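Only one structure is covered here, and it is reproduced in the block below.
Note that one protein chain is taken out, while the other chains of the complex remain in position.
Moving on, here comes chain A:
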Amino acid sequence: MDIDLMLKVYPFFLEAAWVTILLSVLTAILGLICGTLGAAARLSRFAVLRFLGAAYVSLFRGTPALIQLFILYFGGPQIGIQLDAFEAGVIGLGINAGAYMTETIRGAIIAIDKGQREAARTLGLSSWQATYKVILPQAARLMVRPLGVNLNMLIKATALVAAIAVVELTYTAQRYIGSTYKPFEMFLLAGVLYMIIIYVVGRGVAWLDRKVQIT
C-alpha cells in the first residue's frame, strides 16, 4: 500500500470531503422540506393531495436515484431546465431523499395514539392546534432515529453525483486513479473520509435522540 502517495494527495481529498458535506447538508435541508410537504399531503383530508403525495413517494422510491439525476441533469436542458452539476445534484438527491423522508415523517405521525388527538380535540383545540401542540412534539421525538437512517443513506447517495462530474469525494478518487493508477489507495482514502463523516453524523443523531426523549 502506497502510504506516501496517500499522504500526498489527502489534502485534495479533504477539500473534496467538504464538497460532500455541503452537498449532504443542502440535500438534507431540501429533503426535509420535501418530506414535510409530502407527509402533509399524504395525511391531508383532501384526496387529491393524498394521491399526489403517494404518487411522489412511489415515483421517487420506485426508480434508481441515478436515473433521476440523469433525467434532471442530461434531460433537463431538453425541457428548458438548465442546472449546473452541483445544483442538479442537490435538487435531484434532495427530491429523492424527500420521498423517503415523507414516509418517515408520516410514519412517526401516524404512530401517535389516536387518543392523543381526541383528547386535544375534546378540550376544544382545532385540528391544527392539536397537530402542533400535541401530535408533532411527540412525533418529532419518534422521527429522530429514522430520519438519522435517511440521513445516513443520503450521505452515501451523494457518491452518485460523481456520475455527473461534481467534484466531491468519489469523483476525486476516480480522478486521482486516472493519474496514479492506484485504485486501492484512492478508494480507501475516500472510504475512510465517508466513514468519518457518517460516524460523526451518527453520533450527532444519537445525541439528539437522547436529548429529546421524554423523562
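Here, contacts are C-beta pairs under 8 Å (C-beta built on N, C-alpha and C of every residue); 3 or more make two chains touch, one makes a residue touch a chain; residues count from 1.
Following the convention adopted for this analysis, contacts and distances are computed from a predicted model.
Visitor: What is the missing chain called in its UniProt entry, if the choices are "Polar amino acid transport system ATP-binding protein", "NADH-quinone oxidoreductase subunit F", "DNA modification/repair radical SAM protein" or "Roadblock/LC7 domain-containing protein"?
Guide: Checked against "Polar amino acid transport system ATP-binding protein", "NADH-quinone oxidoreductase subunit F", "DNA modification/repair radical SAM protein" or "Roadblock/LC7 domain-containing protein": the hidden chain maps to "Polar amino acid transport system ATP-binding protein".
Visitor: May I ask which residue of A:Val134, A:Ala157, A:Met186 or A:Val205 touches the chain that does not appear here?
Guide: Residue touching the chain left out of view: A:Val134.
Visitor: Please pick, from A:Asp2, A:Glu15 or A:Glu118, the residue that touches the omitted chain in the full complex.
Guide: Of these options, the touching residue for the absent chain is A:Glu118.
Visitor: With the missing chain put back, which residues of chain A would touch it? List them for me.
Guide: Answer for chain A: residues 113, 115-116, 118-127, 129, 133-134, 137-138, 141, 214-215 touch the chain left out.
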